[in-house]
Structure formats: C-alpha cells, structure tokens
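For this view, one protein chain was removed and the others were kept in their places.
Naming follows writing order (A, B, C, D and E), and every chain is counted from residue 1.
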Amino acid sequence: MAHKFISEINPGETVDDIYLVKEAVLRSTSRGDLYIAMFVCDKTGQLNGRVWQASEQIYGEIPKPGFVHIKGRSEVYQSSLQIVINNISVIDASRVNIDDFLAHTDKDVDKMFAEVKRIVGTVKNKQLKAIVDEFLADEELMKKFCYCPGGMSMHHDYIGGLLEHTWNMLRAASAILPLYPEVQADLVLAGIFIHDMGKTEELKYDTAFSYTDSGQLIGHITKSVLMLHKKAEQLAAKGVQIEGTILDALGHIILSHHGEYEFGSPKLPATAEAFMVCYIDDLDAKMNQVTRLIEEERGDSNWTGWQKPLETKLYRRRIE
Amino acid sequence: MAHKFISEINPGETVDDIYLVKEAVLRSTSRGDLYIAMFVCDKTGQLNGRVWQASEQIYGEIPKPGFVHIKGRSEVYQSSLQIVINNISVIDASRVNIDDFLAHTDKDVDKMFAEVKRIVGTVKNKQLKAIVDEFLADEELMKKFCYCPGGMSMHHDYIGGLLEHTWNMLRAASAILPLYPEVQADLVLAGIFIHDMGKTEELKYDTAFSYTDSGQLIGHITKSVLMLHKKAEQLAAKGVQIEGTILDALGHIILSHHGEYEFGSPKLPATAEAFMVCYIDDLDAKMNQVTRLIEEERGDSNWTGWQKPLETKLYRRRIE
Amino acid sequence: MAHKFISEINPGETVDDIYLVKEAVLRSTSRGDLYIAMFVCDKTGQLNGRVWQASEQIYGEIPKPGFVHIKGRSEVYQSSLQIVINNISVIDASRVNIDDFLAHTDKDVDKMFAEVKRIVGTVKNKQLKAIVDEFLADEELMKKFCYCPGGMSMHHDYIGGLLEHTWNMLRAASAILPLYPEVQADLVLAGIFIHDMGKTEELKYDTAFSYTDSGQLIGHITKSVLMLHKKAEQLAAKGVQIEGTILDALGHIILSHHGEYEFGSPKLPATAEAFMVCYIDDLDAKMNQVTRLIEEERGDSNWTGWQKPLETKLYRRRIE
Amino acid sequence: MAHKFISEINPGETVDDIYLVKEAVLRSTSRGDLYIAMFVCDKTGQLNGRVWQASEQIYGEIPKPGFVHIKGRSEVYQSSLQIVINNISVIDASRVNIDDFLAHTDKDVDKMFAEVKRIVGTVKNKQLKAIVDEFLADEELMKKFCYCPGGMSMHHDYIGGLLEHTWNMLRAASAILPLYPEVQADLVLAGIFIHDMGKTEELKYDTAFSYTDSGQLIGHITKSVLMLHKKAEQLAAKGVQIEGTILDALGHIILSHHGEYEFGSPKLPATAEAFMVCYIDDLDAKMNQVTRLIEEERGDSNWTGWQKPLETKLYRRRIE
Amino acid sequence: MAHKFISEINPGETVDDIYLVKEAVLRSTSRGDLYIAMFVCDKTGQLNGRVWQASEQIYGEIPKPGFVHIKGRSEVYQSSLQIVINNISVIDASRVNIDDFLAHTDKDVDKMFAEVKRIVGTVKNKQLKAIVDEFLADEELMKKFCYCPGGMSMHHDYIGGLLEHTWNMLRAASAILPLYPEVQADLVLAGIFIHDMGKTEELKYDTAFSYTDSGQLIGHITKSVLMLHKKAEQLAAKGVQIEGTILDALGHIILSHHGEYEFGSPKLPATAEAFMVCYIDDLDAKMNQVTRLIEEERGDSNWTGWQKPLETKLYRRRIE
Partner (left out) sequence: MAHKFISEINPGETVDDIYLVKEAVLRSTSRGDLYIAMFVCDKTGQLNGRVWQASEQIYGEIPKPGFVHIKGRSEVYQSSLQIVINNISVIDASRVNIDDFLAHTDKDVDKMFAEVKRIVGTVKNKQLKAIVDEFLADEELMKKFCYCPGGMSMHHDYIGGLLEHTWNMLRAASAILPLYPEVQADLVLAGIFIHDMGKTEELKYDTAFSYTDSGQLIGHITKSVLMLHKKAEQLAAKGVQIEGTILDALGHIILSHHGEYEFGSPKLPATAEAFMVCYIDDLDAKMNQVTRLIEEERGDSNWTGWQKPLETKLYRRRIE
C-alpha cells in the first residue's frame, strides 16, 4: 500500500501508516496527566503528534529518532494541523521504504554513475587513471558515493545528490574543456571525481541528514585528501607507485575547490585546473540551489522570500 | 620591411624604425646642456631613449605621446639597455602599422564575430531577437566591438579582446545550457552578447590602452544598460515595442554580472540567468588571466611571481 | 466621520469602519468548519481578524490586499487583541481616505516643493538649468516626486518622504556651499535634485510600501541615471544639446552617492561635488532615522532597543 | 632677505640660505674618501645635498635633524637636481623663520579663533558653557590649539590646520543645526570645539610634523577625553560641579566621532548629536583633502593620480 | 529556609517564596477582566506569572523590577510551566539574599583577592608599585572589584567574575613570564590588574546585570584609563609624581587589550607587554566561555548548539 505522505494529510482524516518520529518528549498537563509530544515526519514535511494518557513506559519504548506505526486522527489545533495518536508501535528500519523518508534525486542513479565512469574513463595519464580506477574498484565506497547527499541544505541535499553533482560537473567540464586547450583535462576530470568524496564520511544519511562527529571535526575537504592518500598507499602496496607531483596537483585541486579561505579552503587555487574545478563546482551548486528555491517557493509571487546566503530575493517570472 | 621589435633589440645595434614615444621630458645636464629623455615603445616593451644636444624646438616637435621615426644606436647604461637617438622625426599615425604597437588577439576576428552572430542568431524570443539585431545592425558599434580590448590589464587586455571574451563566453554558454534546462537560454545568450558592450565607450585604445573620462566616471556596467535602453528607444521609434519586463531581465543580468557589490555591481544576481552569466564571465576571465600569466612568466621556475589579485603564486609545472 | 485607528481600539469595543486587509487565508477548524484569518490594518498598526462560519465564496470576494468595511467586535485572545468580524464588504480604493492608511510627512508638501524649485532655480549653468527645468516640466513625474516615500524602512519611509529628504538636502547644501567655494554649487544642487528620482519607479506606494519588480531588478541608482539620459534626449529632440561632460559629471554624482560599493554604488565619489552630495545624503538620512527611532521608542527608558543597522542602542536622555 | 625656496632652485645656481637638514649620513667613496649625504629641505620640498671631502668632525656637528646655513651650488646628477655644499654651519632654531619650513593655513588665524569663540559663545547650557570657558581660559592650550596641524597627512596637515578644521566645522554646524531642531545644538557645538583637542598632545610640529610617543601610544581621541575630565576636575576644584551625564554625553561625542571601530573610535555614535559631529567632521576633512589633492596635482590631466585612501583617482575638469 | 529555585519547581506545586519580578504588565481578558502578567525570576531562570482578578492598585504596587513574596501554585499552560499567583507582597531588597538571584563565582573571593594582592605585590618598579597600591588602597573600589561581574554574557558573567578573571590572568602571566625574559613583567602585571577596572563603572549588578548609561556611552576601556589618570593625580597631590612614559605604557596596554579595532580597542598592541596582556585576556575569556558552554548544554549530545560568537558548535565528548 502506498505511503500516505505528510503533505497529503487533510484535517479530520484517519491516519494509519509508518512515520519517522523526531524529538519525542514526555510532558505533564496542568492536571498532572502525562502526555507525549513529538514530530511525525516523512520526506514531505512534519506535523506535531500527541499521545494523551501516556506513561513513562510508553515513552521509553519510542525511538528517538526512529520509525513507528501510528494510528490516530488529524485535527486542527490553534490553526495548525496535528495528529492525535491512539496507538503507536515501533517498526524496524529494515521494514521501512526509506525512499518515503529521505528526499531522492529525480535522476536515474545507474545512468548517472555509468556516465561518470564513461567520462573519467577518458583520463589518459596512467597514474591518474590508476587512482581513478582504485576509487572505482572500491565497491563499498562507490555504493556510498551513489547514495550520499551532496550537502546538508544548500544544494543537492537529497539522496544521490553527491553523484548528481559530480556527474553534472563532469558533463560541464567535458563541454567546456575543448575551449581551454591549455588546461590539463585529465587533472580536471580526476579532480572533479574525487573533490567531494569525503562527504561520504562527513555526512550521516540513514534516517535524516546530519554531520558525523568526525565530519564536523575534520570536514570533507581534508577527508577527501586523506582518502586520496590512502588509495595511493593501497596502489603502492600493489606496486603501482604514484608520484608526489601527481598527488600534490590533485590534492591541491581538492583543497582549493571552495575558492576562498572563508569557505573553508586552506589553499587558494594556484593552477588553471584548480580554478576550473572551483568555478564549475560553484556554478553547478548555484544552479541547483537557485532553480530549486524558485521551484519550491509556494504561491505565485514574482519573487521568492529573502535568501540569506544569496543576499537577495530570487525573481521567478519567466519571459518565455 | 618588418618592424624591429623592442624585445628583439640587442646591445650595440643600429636602430632605424618607427616607435611610439611616451613621457618625453626636457632636462639639463650638470653642465647646463639640454637633453631629452623619453620612452621608446612598441607592443613588446619599452626602452629609455636619450637625445643629447637637444633644444626647446626639437622637444616641442616631439608628440606626447605619438609616433616617431628614430635613428640611433642601442647601448647598455648602468646595466640597462637604452637608445641614443641621433635623429628623430614625427610620423603621422595613419602611416603606422598600429598592430606593431598594440597587442592583438591571436584568434581570427572575422571567424569569431561570425560565430558570435551565429550563436546569438539562435535566440528565439522575438523581443530579445529584435534587441540583439538592433545591436548587430549598428555597424559603427560592431566595428568597435570587434576591436576593443576586453580590459585594461587583468584579462583579454589586447585588441579584439572584448570580442574574444564575448565569443568564448557564448561558446561556453552554448555548451553548458543543455545541462540546465530550467535556465532561459535566450536571456543568457542575449545577456552575454551585451554585458560588456559599454567597454567600447569606457576604454580608449587608439595608441595605448586607457580609460576615457566618461568611462572612469560612469563605468561600463552602467554604460551597457544605457546602450540597451537607447537601442530599445530606437526600436520603439520604428514601432517595435520592447516590454519593461524584458528590459529589466536583461538589464539585471548586465548590472549583476560582476557578482559582488565590491566588484562594482550595483545589484546581486537574482535570477538563474544572471548567476549563469556571472559565473561564465568569471570563469572565462580567470582562464585567460591564469593561462597567460603562466605563459608569460620568464625563466623556468615551477612558480610564477606573486599574483596580488589572485593572492597566490601560480604553479606552472604540468603533469603531462 | 473620523477613522477609528487601529492603535485606538480597546478590548470589548464595537468595530465599524474601513480597513486594509492583508494576507487573508481560508482555514478549517478541528471540527471541519471553515473560517478566514487575516490582518486588519491602517497606518497605525494591524490586528488579527477572524471571520467564523466562512465559505469559499466569501473568501473569494475579499481583496488580497485591499480595502474592506468591517463590522465586528474587538476581544482579547491569548493575550492579544483580535477582531471577530460579523460582516465584511469590499470598498473601492477611490472611496478611501488613503491618508488613514499610509504614513505621511508632517511637513507641508506644497511649501517644500516651492522651496525645492526656488533653490534649484539658482542653478546658473545653462545646460544644468535646462536639465533641471526639463524634470520640473514633467508634471506626472513631479506629482510622483512629491508623493513617493524616501525609502522602504530606514529613513523618510512615508508619503512625501522623497520630497522632504530632497528638500532638506537642498537646504543643507545651500547652507554649507558658501564654506567651500571650490565646490561647484550648480552641480551639487542639480545632483541632489535628481539623485533619488529613480525611487519614483523603484517603489510602489498605493496601498502599502513595497518594491516594484523593476525596482528590485534594476534599483533606483541606475534608474535615476536612465531618467537623466532620457531627459537629455528629450532636450536634444527640442534642439537643446547637453554635452557628455555635463551628463557624466551629473551621472557620476548619482552613481556614487551611496559612497561605498557595499551600499550599491557602482562608482566611488571622484569629485568634490560627488563627495558633498554623498555626505549630505547620509547626514540627512541618519538624522531622520535617529530622531524618529528615538521618538517612536515606547516607554521611558534612557535607551531605545538595539538598532541593528546602526550596531548600537540609541541614547534618548536629553541634557536640556 | 626672502628665503630661496627649494621649489625655486634651478640647475647651475648658487645656493646661500638656511635649510632644514634631514637624515644626514657619513659615507666613503670607492677611493676611501669620506663624504656626507643629506636631505636639504624646506616646506616646498627637498633635494639631495653632498659635502665632499668631509670628516667625522664636520659630520658630528651637523644637527640630525636641524637648521643649517648652506653655501654651494645646484647641479643635475643622474637626471636629478642636487646641491654640492662647500660650506655648512649650524643655525639656532630661534633665528629661523619657521614659516619657511612648515606649511601654514592660508586663513587668518586671529579671525578664525575669534569666530570660534563667537560660535561656542552661543552655548546656553550652563555646565557646557563652563567647560567651554575653562578650555578657552587655558591660554597655553589655546595657543597650541591655534598652531597645531589638523593631521599628519590626510587633511589640514599644516600649521593652524586644527583651528581651521574646528572653525569650519563650527560654521557648518551653525548653518545646518536650524534644519534639525531635535538635535541639541549646545552639545554639538561644545563637542566640535573639543573633539580633536587631544591632537595638541598627539602631534609634534616644531620643525616637522610627527607623532609624539604619547600620541602614538594613546591617540588623540582618548587624550581629548582625558583633557575634558581634567577640565571638569579643575572646575570642581573651583566649586563648579559638572554632572556625569554632561561629561558622558560630551565624552561620547568625542569617542565616537570617527564613526567606525576600524577608524579608531572605541564607541559608535549613539545620539543624534554624535552622528552630526561625526558627519560634519568627515565632510570637512574630505572637502579639504579632495580640493587640495586636486589643486596640488601637477600637469593638466583631467585626473589626479590614484588616491589610495579614497580608492579612486579624482576628476579635476570643471564644468564652469 | 532555603530558597526554592525556579529550576526546581515542578508542575502542580505550591509556591511560597521570594522572587524577582520583571516586565510586569496589566492586561484585560476578553471578558474585560484585568490581570497582571510578569516574569518570576531568580538566578536559575524565569517563569511566566499571572495574577487573575487584578486591579490598577495592585499593579501599581508591584516593583518594576524588584523583589516580591509570592504565594500561588505552578501549573502547565500550553505546554509551559507558569505560576498562578494568589497573593503578592513587596519585599525590600535589604531583606533578600541577593545570592539567590545573581549567579556567583564558585571560587573563594577572599582567597582570590589575597592572591591578586600577592602577585601584584611582586611589582618592583616604584611608580608602577605606587599606582597599584593606590588602587588597592581604594577600599570602595576594591569592594566593587571583588563583586563586579566580568561581563554581561560572554564570559565570567557572574558576581565575582571580574576578580576571578583578573586573578586567573595574573596567575597565567606569572606562569608564562619566565619563558619570555625580554617582556617587562612589572608592566604586564600592573596592566592586567587595571585593564578591566572600568567595568566596575560600566556594569550595574544590584538586581540583574545591565550596562550603566555611562558605561554604554563611554565603555570600560576608556573608563579604566580615566581611573588610572585619576589615581595618578591623587598620587601627585600626595607628592608622588608618575612620569608620562609610565602612564602611557600602562594606558596603552589598557587601550589595546581587545587586540582589534573591531572589538573596541582604539589602539592596536605596539609593545610586547600589550601583546601578552591581550593574548592572556583572550585565552582566559575563551577558556571560561567554552568550558561553561560545554558544561551548561543540556542533554547528552556530543555537541552543543550553534555558538554564534564562535561560529561553530562545540564538541563535548572527552577522550578520557
């Protein structure tokens, strides 16, 4: 049976489905009765949920956060919709269709990954090729690479977003590189492929998107460089030696791809290849961010609300 | 006879050719004798020149700046090469091969302009097409557009540079637009075509590059918008009305294409099209700037000197 | 009958008057009954309004935003005053005393405009005089100039504010110019007169203050320059040629009058006249902003609340 | 006999006059002979001076810096004018016309000071009046106040500059205050009078302008506040008690008059009076700086050279 | 009887104790009945309080702010705890244990002050010693010094915080000075002792922490320098002359101890001693701030919430 999405629930309906519970707390009413307040969520939004006549035991069983089967009824309270829950039971994550709970790229993951492999397959430099192949051969990592979001909130913040972002950057680079023959294409393509690989360790995306402790302390930029050096050592262990100049040129692209110190890059771009990766990264991120902010704005105003990171509203009216 | 370039003059040679004179001044030696000091220039560089046994009359005849035929001899003085001038006569600018004195794009101007026309010819929106065609029909302006440098010093700072920059941006946009179907291609292409058009009024480039008074007071961004409105009024006079929404969308792209207030944009990008033009502009400018700084660095060091606007040295060693 | 202002409504009163409706939405109660929530506004503030037992039809008739005649009763709900509306009918804007809904300068508009004309009437330079007169002769524009607010929120944000700000700047310039005889008075006075003229196109101020689409995309600085050039072309059509140097000197004052790139000026002041207009503009804006923030602060504390744009609280205690 | 100014010396002239010596050093030629190199200065500029066949004794007698009578001859050496000195003798500063060596306001000091006294004489608040009078009664301080430069280099950097700047600010305030009736005129006038008083201790201006050690460590802003408190204590000793609120309001104007932390103000303006003093200070400083930079630029170019603190060139062409 | 702390009150309890009342307002219910809303506070937090069936007279008697004895009952209203007050009577501040209302250092004030005296007692320079002793001899000031908080909110924001901060800085300086023998220890120790002394006048801390008017207008940095000069004058009156160089060196440490203009220092550190005081101040402030933010975070997350002034979350998990 299809999941009933949060965004589809109207006032006065019966609710009987699996949802993600977040921030459940036990409270007492003014008469001293206990009740549980929580958020009932899926990928389309969240509503307040209330379990009246609760007990410490019921509260203790609720995962924080986690999946539950909820039976109850939707109602409007103080102008907001909420769910009065009559019955709540824990659901094992394995029985859940996670796609109902995490936003997902609307592109075809397999096709994107195939095209990524095709484009980085054009790398001719033997050492760069060895590095790229070593990453591609790491099945567990590639699985994460295809699943990981591209970020927490700014752009590509959905399952498959990292892949989609990398894929689109590789396509843009392929399209633009012929215009700049002095730029070393192999470095650009290998650099794009690896530049955000550390996000697979920086982000947690099993039930909801967040940073790992390690990700918050170290950051995906440094993590990507550490992964590059680890792959180089694995290659060395197999007898394939990667020269320091190759590792440094590639490492420099990763370290400098945010373009400014203030955005967390410990080095500024110092090669044509580093500049190109930096601009394509920023262009693709902004295009994703801007077009989605414009699409997701509700109402029919010509303008979105104020976008703090862009320091402007966005204009939605098309000339076409 | 081919021009003897400044960069080709060695110590102890006879000099007998046309050069650009700059900053000529009359001085007296410690014994009271008058002499003239000046710079002798062409597009490859400049040397000190000295006319000994000069008079106020000779000095008065020398253009400041302008072209002269010089006869003399090169010598090393205090470790620097200079030219001792025995004979100097004024040359009319019309008799000069200006290409010897102003650096020039190494691309084919006619082919670039043809491709510019071809790409903006794909604009389908009738009003945008009318605007683009009105610009293209302005022969005098198009002549300047094909001749004007792209800037004073940072990037494309040579005759034909504005055309080359616009041409390359249009090619990059054509290559990338298919990846972003939500972006209105007509606006992007028309915006790129016009975004720097005001440089034809901002810059002076007859004998050496400089700003016009008007350019320095008003700037090419505002000038491009003024030119856009002038073309719209010329169209209106012919009965072709351009709607305000079209002028505003296009004007906004021009005004915001420097991307930050600090770089002289009075508006920040607020449409996907404005963001795209801004990024392609910056990418193409940086690629031109970086690859030329790397090429022009003398010596065989792995690094260029410090590049103040980029806050880094540039790394020149290639992996290929 | 005098309008009953929002700020004068007490709990438990009958309400029977015309108000501005904003943000009306249709909602359903927990029992499924429909009701309408809205803001009921005039220039003194706004209250929540509720129409119980509403229908889609009633909701459809309510302007969004617009004027309505409301009959109902004020009551306190959850510590806030709200209006329970029993009857609501649409009112044509032409029947409304707009002064009840938009804050208005407390100065005499006619006197201010007469003094503006008198001061700019002292301009002696023939071309500047022709430009000023061409603006003054544009009756529709002058009507807007006398009515337009001086800004959205920071200073002179009321009907007639643009005139009041321009008038006060002209008076200040007249008072100060004799102290600086090197400064060209004609340029300063003409520059002040035109510097914010583009606000008449940037702002919308029929029922409530907001930006026009065009204003938000282009901004009043560029619009003022465009208006200046349009007037120059109208003069040219009449045979009165304005030299480029005059347009550039005046245009530069307009473009640079915000004084810093970060405040949206695409050029920094480069003439004594531009510096003077910039300082007088800032002084008059800050005096208006600071004295009104001090006056409008409720309570008798020695300090106002924190003023984010000024990065300080303001001290209200007077020594007098 | 009139002083022969440095700017009037031509090549091949006899020199026989008093000059300021700076940076005298003893050097040896390649043959081992000793000579003295120095700068020979007055308020119009400086030239290199050389004493050939020097000795340690002669060198020891030359003041570093100080005044000397020089006899010698001007000549051009390596394209620059220098003075070959045959005879040099020390001159006591008391015998020197210091006005030949320090630039001086071209306004009448007595008239300016009289007008300063007249304007601050309009202060009505008794305590502020007492403070102003206490400053005026300090003859030694007032003598310095009339003599001290207004700054080291940016504006009013000449003898009498502090007085001229204060005088002009008081005149501007008098002209503008009637436009802003809410602003407390007494505070503004007293604040202007005292705001830069600490410069009399911050700067040294006997032979050349420099900072005192104390001035560099503490700064004129804090010194002005310390002087204000000292005057208040002297009044208290005479039985005239100044309330803390008066001292704080006045002290706040002094502390905040640079308008931004980055310019050395430890407090931002928080009263209308502080804002007004800050703007008038900046306006008068910039008008002085800009008009003098324009006047002093040599040649007839429409533009001055690049002005780093203003981030622009200045446009000199007048429309008049 | 021990005070019942706000943080200890549970729903459904009888409340009968003294609390601090803040922001009391008189309101009317929808039926027109009057009630009083207020905050009921102590050092552990605040709750909403309601007096139903109130009158203007009762309201007039409640201090704003001040201490009251409250009898009533706690209950949950809309998920928040509030206190329904049946009886309220004013309490004189003298009868209150202020320590229940103001957070307090957990260190021993007497011991800290003794150690402060011991450490500054090691100052050998006679003039610095005289200044330090003059401060120590000012009993009223020393009482404030031992009681005053170290700041409003960022660090050491509790009674005794100024002493604790100064004490800890002196201990750190004593520990570090032997590593830097070129640094003049006497200046560092005297500088630390006086650097924040002006906070005793800048802050108000009788019932709750706030800025004095004078403190907000002038700031503790300038106030500390004024206090230093006052002490020097008191010494001078006793015949102990303090040289200007001593006052300047010490004053410079005070003025520059915030290290950057943007943090309110009108001078940047220009001596080794000023740098050392600046770093030790910042280190001690940050250690206090960070360790307390980590301790006070509720819950068992590995991270605190976002700390805006630090631009990061803080990581709480220990390796030990």
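Everything below uses one rule, namely that a residue touches a chain if its C-beta (ideal position, glycine included) is under 8 Å from a C-beta of that chain, and two chains touch if they have at least 3 such contacts.
All figures in this text were calculated on a predicted structure; none of them were measured in a lab.
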Item to complete: Can you pull out the displayed chains that the omitted chain is in contact with?
Response: A, B, D, E
Response to the item:
The one of A:I58, A:L136 or A:I218 in touch with the missing chain is A:I218
Item to complete: Consider the whole complex, including the chain that is not shown, and state which of E:Y77, E:Y180 or E:F263 touches that chain.
Response: E:Y180
Practice prompt. Go through chain D and note every residue touching the omitted chain.
Written response: 27-30, 32, 37, 213, 216-217
Discussion item. Under the stated touch rule, tell me which residues of chain E contact the chain that is not displayed.
Written reply: 125, 128, 168, 171-172, 175-176, 179-180, 182-184, 186-187, 245-246, 249, 252, 268-272, 275-276, 279-280, 282-283, 286-287, 290-291, 294-295, 310-315, 317-320
Worksheet, complete the sentence: Per the touch rule stated above, chain B touches the missing chain via residues 11-12, 75-77, 79, 302-303, 313, 315, 317
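Convention: only the chains that are shown with their structure count from here on.
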Worksheet entry | Each chain counted as touching chain C and chain E at once | A, D
Worksheet item: Can you spot which of A-B, B-C or A-E is a repeat of the C-E interface, where more than half the contact pairs line up?
Response: A-E
Worksheet item: Quick check: more C-beta contact pairs in B-D or D-E?
Response: D-E
Item to complete: Can you check how far apart chain C and chain D are, centre to centre, with Cα atoms defining each centre and the answer in Å?
Response: 43
Item to complete: Mark out which residues of chain A touch at least two other chains, giving numbers and ranges.
Response: 313, 315, 317
Worksheet entry | Chain contact topology (line, ring, star, complete or other) | other
Fill in: Pairs of chains in contact (touch as defined earlier), listed by label
A-B, A-C, A-E, B-C, B-D, C-D, C-E, D-E
